[in-house]
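Heads up, one of the protein chains got dropped from this complex, but the rest are sitting where they should.
Residue numbering begins at 1 within each chain, and the chains themselves are lettered A, B and C in the order written.
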Amino acid sequence: MREITYSKALNEALDEALAEDEDVIVYGCDVGRWGGIFNITTGLQAKYGADRVFDSPISENVLVGAGVGAAVGGLRPVVELQFADFLLTAGDEIFFKAGMWRFMHGGAFTVPLVVRLPSGATGAGPEHSTCPEAYVMHSPGLLCCVPSTPADAKGLLKLAIRSDNPVMFFEHRRLYQTRGPIDDAAAVAPFGKAAVRREGRHATIVAWQVMLNRALKAAETLAAEGLDVEVIDPRTLAPFDFETILASVKKTGACLVVEEGYRRLGVGAEIGARLFEEALPYLDRPFRRLAIPDVPIGSAPALVNRILPSEDEIVAAVREMTR
Amino acid sequence: MREITYSKALNEALDEALAEDEDVIVYGCDVGRWGGIFNITTGLQAKYGADRVFDSPISENVLVGAGVGAAVGGLRPVVELQFADFLLTAGDEIFFKAGMWRFMHGGAFTVPLVVRLPSGATGAGPEHSTCPEAYVMHSPGLLCCVPSTPADAKGLLKLAIRSDNPVMFFEHRRLYQTRGPIDDAAAVAPFGKAAVRREGRHATIVAWQVMLNRALKAAETLAAEGLDVEVIDPRTLAPFDFETILASVKKTGACLVVEEGYRRLGVGAEIGARLFEEALPYLDRPFRRLAIPDVPIGSAPALVNRILPSEDEIVAAVREMTR
Amino acid sequence: MRNDLLAEIFRKSLLTRVFEDRFVRLAMEGVVPPLLHPGAGQEVAQIAAIAALQDDDPVLYAHRGTGYMVARGVSLSAMLADCAGRAGGTNNGKGGIMHVVDTARGIFGESGTLGGGFVISVGMGMAAKRKRPGQVVIHFFGDGGSNRGTFHEALNWAAVQKLPCVYVCENNGWAVSVPVSESTAVENIADRAHGYGIPGVVVDGVDPDAVLDAVRVAAERARRGDGPSLIEIKAVRLRGHYATDPQDYRPDAAEAASKDPLEALRARIISSGLMSEAEVASLQAACEAEVEAAVVEMQAQPLLSAEAAFEDLLVQGA
Partner (left out) sequence: MRNDLLAEIFRKSLLTRVFEDRFVRLAMEGVVPPLLHPGAGQEVAQIAAIAALQDDDPVLYAHRGTGYMVARGVSLSAMLADCAGRAGGTNNGKGGIMHVVDTARGIFGESGTLGGGFVISVGMGMAAKRKRPGQVVIHFFGDGGSNRGTFHEALNWAAVQKLPCVYVCENNGWAVSVPVSESTAVENIADRAHGYGIPGVVVDGVDPDAVLDAVRVAAERARRGDGPSLIEIKAVRLRGHYATDPQDYRPDAAEAASKDPLEALRARIISSGLMSEAEVASLQAACEAEVEAAVVEMQAQPLLSAEAAFEDLLVQGA
């Protein structure tokens, strides 16, 4: 099997989508000539021309809004916002136009739009650091991908582009340089199928992207202590594969969600509430969340590290939960 | 004690705030000459002049953003957005500028801004119908009021205007014409104090605004069946008085949250998750949420009524929970 | 313009007026919610503008009036059904009169947040340019809506890309209760075209020929690949912002009433001998009959199932 980086995987997905379907267009600030500030679109303009891969003004509202219009008009736009945070800068267009244009017109249109959203804390300050998936997951009409591995990055992006629904595609910037195996022959699991990244019976951890990697490392430490942790990667947050989590928690009786978004009303809140609704008799241990403790993310690395859930905190939380 | 409407209460709060502090200004589309499309600012321009109470262009980004700037510059702006939904239309200004301008500049400023957000489903379509409190409660740096009674409408709005923090003030449009007693001598409870609107021991309902009224009616029906329901009105969502809910649920063992926002990652999710974290040994019954079932709110009344939690559904949920 | 076209614009304008007046009465009777923003005074210009385009050129409209839909022949009973929450509508109970849609007739809908259509139109222009050369996208909006930031982002990018878009501002002098002079820093919104290097022209909304010509010129420019244009129609809002608005903020209501473009067109049609008074009267009667038939047809439709609340969101299995 090949090994490629997460960013190469994304680049390949775009490349193949552009090759397969001439309705696919790719645009955003700097994605054309330069190949994107994170080099995800490198080489694509040279290969497919400036009519299909092009730069845009700094105008997030029209970037997303034009994506909706282009999708309604029969194209399959893939829009890059340079930072996932900017999803709120284009709030009307994301939540009302992408999420509801079809609905409010009684299903007259389809909106096959993909918005690529590089996320994650890299010390660039409060408006360039967040993982704002929760805003999307709270909002009807939007699908939401959070790939953690190069294979998922490629597979889910290809599915997203083929989907007739609007997809918010969160790429974690701190994963871009990570490598992983990719099986070109394997079929990609559809949206809404979580992956059990590690099996275990003492506790369930739900995590994705950078937090998934931390959870997996924590699980190794815990395994050495005799604690077998099951680690679930949801892969997509909308649709959300609650069933896999439910089955796991019924087995383990304990659940920890680790996320890089804000804690209050985050993804973990939904998971906790649903477990409490649907699995009360199986819940042996209080629920636990590790997340950004409801402050914005400053720029100094020490401050960022203080609030991002760490491997040590994950280990400690599981120990405490299973005591 | 006087009885006044919720809308009169808001008008009085603005009137008194304008009288007390000449830094208070009030603006928004149609709030000046006309007194607002919902008549909350009636008479204020005539009384305080067009320099302090004035109309604006249809420019939600600058409405909110200028509010932040004016607050930084020493005024106390009270901005009306005509529909609470438009909070996402001004997403950058609400979440990043109002919520974070102080933070990202290391506390150099205070941002005494109030944004008034008339909310609620009245059949005006998907972009003019929501109760989007969850977006605010998820976001650091913003306070959030959800008054249910005329007395709270007045008291909380006055507190909000006096606060040195940015406050998102949700006024429910279907409450504007409701009446209630107001004790002009009574001190208003501070932000972050829930009100127990009805005491009971068999189950706890958390609800506010229109859903609170439905919950209270449902509680009467249930009382006739011998079920004593405790009904809690949080009054503010940020800060959030979880302690009052926790104490109630420890007593009743069962919790239902009824809200007019979307269900997934809504306020109820946070309440459920926190109970599961902090009160597992006391939880006799599965958690329950009634909320908008994760579809946008159409315009036909039959469709709206289908998805708004009803009194009957509340009654049924409590019966089922306590069975 | 040609006589037959003028007569057609008159007929459609009259039909629109009759339809909307009937709508308002239905609202007063409680049959439909009072959510119409009457287009009275603006329908002649709306219909003349549409007449300058191909029958299926996409139209994005704002909230005021139904002239665009009537111009394209959208079913009146369908629009009523949309509002009455009945079957047979265009948007399945989702959008009422605000989000009437009929893609076969090029009616592509409305953004409930003002100014939301600007950005959609850019993408539709991008799609038209690539997939349907020769197609022109037209977007109507109000003076008030032109102060949204989306106007700026959209016109700039449409101009950069030389998209086949025509932007038509119906400047009726008011945004609800706020006069344009108090919200807008420039007298002619068309002057903003300078900032995007595109043509900006002002036309009188009482004059269907001027409107037709301006849109034709803009559409030809768009088809040639030279990019968008901005047209400002000086319009008159005869009624309140919404159907039952008392308009007590409005000093100019009487003056406005005297400037009804439909009356002017009626007088012109008669004085030019294109139709006799009797012919106009019978046309009026025909419009009324058509509207009544639509009301009857709408009322014969079953109420929408409340389960429609769960439909039309995501495409399943995609």
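We adopt the following convention: a residue touches a chain if its C-beta (ideal position, glycine included) is under 8 Å from a C-beta of that chain, and two chains touch if they have at least 3 such contacts.
Everything quoted here is computed from the prediction, not taken from an experiment.
Taking every chain of the complex into account, the omitted one touches A, B, C.
Among B:M104, B:A121, B:A151 or B:A207, only B:M104 touches the chain left out of the display. Interface note: of B:G141, B:G155 or B:G180, the residue touching the hidden chain in the full complex is B:G141. Taking the complete complex into account, residues 147-153, 155-157, 159-160, 182-187, 191-192, 194-198 of chain C touch the chain not shown. Counting over the whole complex, chain A has residues 29-30, 32-34, 37, 55-62, 85-86, 89, 123-128, 293, 295-296, 298-307 touching the chain that is not drawn. The chain not shown here touches chain B at positions 23, 25, 51, 56-57, 59, 61-62, 64-75, 77, 92-93, 96-97, 101-110, 140-141, 143, 163-165.
The rule is short, and it goes like this: only the chains that are shown with their structure count from here on.
Taken together, the touching pairs cover every possible pairing of the chains. Measuring from the averaged C-alpha position of chain A to that of chain B gives a distance of 30 Å.
Multi-chain contact residues, meaning those touching two or more other chains, occur in chain A at positions 92, 96, 103-104, 140-141. Residues of chain C in contact with two or more other chains: 92-95, 98-99, 111-113, 116, 149, 313.
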